[in-house]
Every structure is written in structure tokens, then in C-alpha cells.
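Note that one protein chain is taken out, while the other chains of the complex remain in position.
For reference, chains read A and B in written order, and residue numbers begin at 1 within each chain.
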Amino acid sequence: MAQRVVKPKTNLGPGFWPVTALIAVVSAVMVYLVETSPLPIGLIQAGAPADSIDALFRFLGAIAAVILNIVVIYTIYFGIVFARPKGAPANTIGVQIHDAPVLEFWWTAIPTILVVILSIYSVKIWADLQNSKGDVLTVEAIGYQFGFQFRYPKVKGVLNEMHLPLNTPTTIHVTSRDVIHGFWIPELRMKADMVPGLINTIRVTPTVPGTYHIICSEFCGVAHSVMRTDVVIESQQDFAKWFSRQGGGTGSGGGGSGAGIAIDQGKADVGQKLFGQKCSACHSVGPFDQKQVGPGLGKIFNDPAHLKLVDGDAPTPQNVAKIIHDGFQGDIGVMPSAQVNQLSNPDIANLVAYLASLSKK
Amino acid sequence: MAVSVAVHGHGPDDHGGHDDDIIYQETRDMRLMGFVLFLVSDVVLFSSYIFAYIYLRNSIQPTWPPIVDGHQLPRLDTAFAAFNSVVLFGSGVTMHFALESWKHANKPRFNTFMWLTIFLGLGFLGGQGYEYAHAQIGGWSGNIFGASFFTLTGMHGIHVFLGVCFLFALWIQTQRGVYTEHRFFGLTAGTLYWHFVDVIWVVLFFLFYLW
Partner (left out) sequence: MATVAPGVPTGPYHAVLDHIHPEPTSFIRKYIFSIDAKVIGMQYFITGAIFFVIAGLLAEIIRTQLLSPHGAILSAATYNSVYSMHGSAMVWFVVIPLLTGAFGNFVMPMQIGARDVAFPWLNLVAFWLFPVAGVILFSSFLVGAPDAGWTEYPPISLQGPLGTNLWCIAVFLIGISSTMTGINFMVTIYKMRAPGMTFTRMPLFVWGQFATTPLLFIATTALGAALAALFIERVFGVPFYDPKRGGSPVLWQHMFWFYSHPAVYIMIIPGFGIISEVLPTFARKPIFGYKMIAFSSVAISLLSFSVWAHHMFTSGMVPWLQLPFMIITMVIAIPTGVKIFSWMATLWGGSINWKTPALYATGFLITFTYGGLTGFFLAAVPADYHEHGTYFVVAHFHYVLYGGSIMSMFAGIYYWWPKMTGRMYNEKLGQLQFWLTFIGFNATFTPMHWLGLLGMPRRVATYDPQFQFWNQFASISSYVMALGTVLFFYILFDSLRNGKKAGPNPWGARTLEWMVSSPPPYYNFKKIPAVLAAPYDFGNPLPYLGLDAAPGATEATPTSASHPVPTY
């Protein structure tokens, strides 16, 4: 197309190779520093998944450092050596080169390869975080304006402090009672939004004892800045002591006052009618997180996002019957008792049968 | 409207017949493109709410319509809506014939079909009003069913209403002699718009009455 294309000079410019060598050296040093610094971001690594996330972070950091070196150093260097010399006429033109397919191929291909590597690596770590490692402990964290509450299995009611035992794979279900909050433990590099009506799950395995902040990381109103609490990570013995002080382990693991209800005699179709009259004002038959006043009950026996009932018990028919019978007051709200709802024991059995039939679907 | 919108300052009288033709074609093509792009962005508007509807609906599976105050809401009246849809689709057909008649310079036939279209459009709106009055789904602000149903169909209804106004304005233009047998961009746009409103209704009908 053009008539006077000046062929690029074979030499790449004064000092091109030394500068390239400089980039290589600087990059190597930076990669070394990034990859070997024990605490890459100056923050305690208090357990999994902080270790793998930091590893990913270091890897990203190393690649980013190299790319940044290339861009910054070459740009400055080109800027200096190819500046128009003082006194050169204003219409001096540069090398008239339009493209260089080989070069362009490589600077598309190499980032592509890097993207592939990085996504594979990220996916691997991601998959690792999703898998439960035979979780031993399941804790629920509930955010509200402006604080956190926690619910432990077999502990009645909610607690205002969080303790986690060392080296114990723990699943934390987070949700909120009002607006969106965030549940963030920087030392574990883990966070999830606490969304009302939705349950998010994170998995951690603390390994370093200490007291760390739980920080609200999602804007939630005037006191967002100060919405935080502590999590105490302690040895399993200390945790057990604390746990029994909270009444953990002594909670009824079934039976209770719901006993005596002939669960197996319930009829689902009768239960369905009853449910429409008495329960559906507060409960949907969707999954747990589809809350109206109370939680959704459609999958109460097999909700993967909500393995325990609201009172911390396992979702057996007996325990469900117990809640319907006794009522329950938790942080979601007040569930009236059978007396209030005017339900007889056979009614309860029918309701449980109906709920069970829903869960099967 | 004069053709001078696109290249302002260049009215049809500035130039002789030939130049004028070229300018007409060029501006018509530009406006057609602009109008189609406008319809594309309108499609996105509907798609957003359709996405919202599907999202909300899926979030409370398996009950739909939702249970409110202990009662599952009734389904909408499919039979009536089907009838009403036929009215709307019929107006699409008549609009097609209206445009064809115009192209063939058959003015009386054009007038008939144009008015048929307008009346069918109004009929559809009437049917929609009837349905709004009889839908027992808790009103616009009662629950997510009402919210998505009234928002989407209401938005569609507004489009139909504006379409009717548009067609009426076009009819007046034809009476005032703005369009000729060869120059009728407004009618093309009106027809496009009207078919667009029809197609959206197909989707809405499926989502609310058949699904």
C-alpha cells in the first residue's frame, strides 16, 4: 500500500539487548522475592484455605511482576532512546513499519498460554475449596444490622461469639436477617456475602491459634465501618470446654417433647390441607433459604445447604415434629407452638408426612 | 417530517428530482437502521424483565404460582388470554395487509386495514384491562407473581398503546399526503414496531400462560 516503507533496521535500537537483560534480571529477582516471601502480604496465615489462596496469589504476583516489568521498562526505554533529538526537524519520521506478524503471533500466544495456565491453576484451587474434607463441625453465622450471631449444633439459641477448634475442617453457613453483610476473616483469606434469604457456605480449617477479626465486607448501613467481631481459634480441648459451657452436647438429640407423636401414621394429603391453612402464611414449600416469615420447608429433610434444623438438631421426623410441637424462637423469628397453632398430635404427624413427601420430590 | 433530519439543512426542495431521490434513500436507510437498533435495545428491556421473572420463579420452585396467606394463587386464565392473543396476532396480519395495500396504491383498502389494526390493538388492550380486573393474583405489589406479571404485561401494554397512537399518527400523516407510493418510511417503521410488539407477546404468552 505505502510507497516509502522504511525497512526496520536490523538492530533493534541502541542498548536493546542490555535493557532486555535488565528486564530479565529484574523479573527474576522479583519472581524470586514474590515466591519466597513467607508471608506474601504481611498477614498471618491462620489455616486453610489461606495457604492455597496465598500460593495462587504469589503465582499471580510473579506473572504480573514479569509482565509489568516488560511493559514499564521497555516503554521508558523506548521513550528515551527514540525521543526526537533536540534540533531535529519537526517532520522527521520514525521507522515506517506497520506490523510484524511473527511478533504479533507471539504476544498473543504467550498471554493465551498464561491465561490457560492461570485458569487451570485457579480452577484447581477453586475445586479444592468446594470439596468438603469430611467436615467435622458445622457452624451457622448470621449477620444483622450491626453484628454477627452464631449457631452451633446442639447448642440452644444463638451465641454472640465464635470459637473454632484447631485442625478441624469446619463448614460455615452464612446468612443474614436483614440486609447483605459480608463475613470475612482476613487471616483465613476467606469471605462470603451474608445474603438474606440465601445461605452461602465457606469451608476453613484453622491451624494457628489466636483471636482474629471477623469483618463485615459488604456495605450494610451507617455502622458498617464498625461491624466486626472476633473469632477465637483455640486448641480442641479449649474449644470443647468452651462448647460445653455454652450447653453444647447437652441439647436433646431427638425425642424431647415431640415424643409420643405417631409419626409413621401421618397422611401426606391431610397434611397438605393443614399446611395450607396453618403454616403457609409463614412458610413456603421452597428450599430453606426461600424465607417468608419462617424458612422454606420444601426440602427440610434433605436440604444440602441446611443440614441441621434451626435448633441445631438433625432433620429427623422426630425432631421436626418436636419443633412443630414446641415451637422455636431463633434468630429468624418466632415459630409458634402447636398449642398456638391449635394442632393435635395426629395433625402434627400428618404435617410431618406431608413435609416428608415434599422432600422426596 | 421532512427528510432533512439526517443531514440538517438539506430539504427536499434544495435539489432536483434525482439528487432528492438519493438523499431520500440514504436518509431512509439510516433511519431504518436507527429504528432497528432502537428495537434491539427495546428487546433488551423486555429480556431483562423476563430474566427477572424466570429468576424469581426459579428461586421458589417447586410451587408456582406462589402460596400467599395459605393459599396457592390461581393460574391465569389461559383460555381468555389465548383469545386475546388471537386478537393481537390478527392485528399483525391486518397491518401487513395495510402496508401491502399502500405499496399497491390502494388507498381505500389501506384505510380499512389500518383502522382494523387500530381497533384490534385497542381490543387487545381492552382484553388486557379485563384480565387485569379479574386476575386474582394479589395485585401489582402483592407478591412476586403479581409484580412480574403486571410489570411485564403492563410494559407490553404500554408498548401496544404507544403503537396504537403511532399507527393513528401515521394514518393522519397518510391523509395529509406526507407519504407517497414510493416514500413511506413511517409506515415501514410502524409495521416493524407493530410486529415487534406481537413477537414479544408470543414470548410473554408462553411464559405466563403456558409455562
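The criterion applied here is as follows: a contact is a pair of C-beta atoms (placed from the backbone, for glycine too) under 8 Å apart; a residue touches a chain by one contact, two chains touch by 3 or more.
Keep in mind it's a predicted model, so treat the numbers as computed, not measured.
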Of B:Leu76, B:Ala98, B:Met114 or B:Ile144, the residue touching the omitted chain is B:Ile144
Listed in rising order, the subunit A residues that touch the chain left out are 1-6, 8-9, 12-13, 41-43, 49, 52-53, 56-57, 60-61, 64, 67-68, 71-72, 74-75, 78-79, 82-84, 88, 90-100, 103-104, 107-108, 111-112, 115, 118-119, 122-123, 125-126, 129-130, 178-180, 182, 184, 186, 189-193, 195-200, 202, 213, 215-226, 284, 290-292
Those residues of subunit B that touch the unshown chain are 5-10, 14-15, 19, 22-23, 25-26, 29-31, 33-34, 37-38, 40-42, 44-45, 47-49, 51-52, 55-56, 59-60, 66, 140-141, 143-144, 146-148, 150-151
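Note that in this section only the chains that are shown with their structure count from here on.
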In whole angstrom, the CA-centroid distance of subunit A from subunit B equals 45
Note: in the complex, subunit B contacts subunit A through residues 59-63, 66-67, 69-72
The subunit A residues in contact with subunit B across the complex are 276-281, 284-286, 290, 296, 298, 361
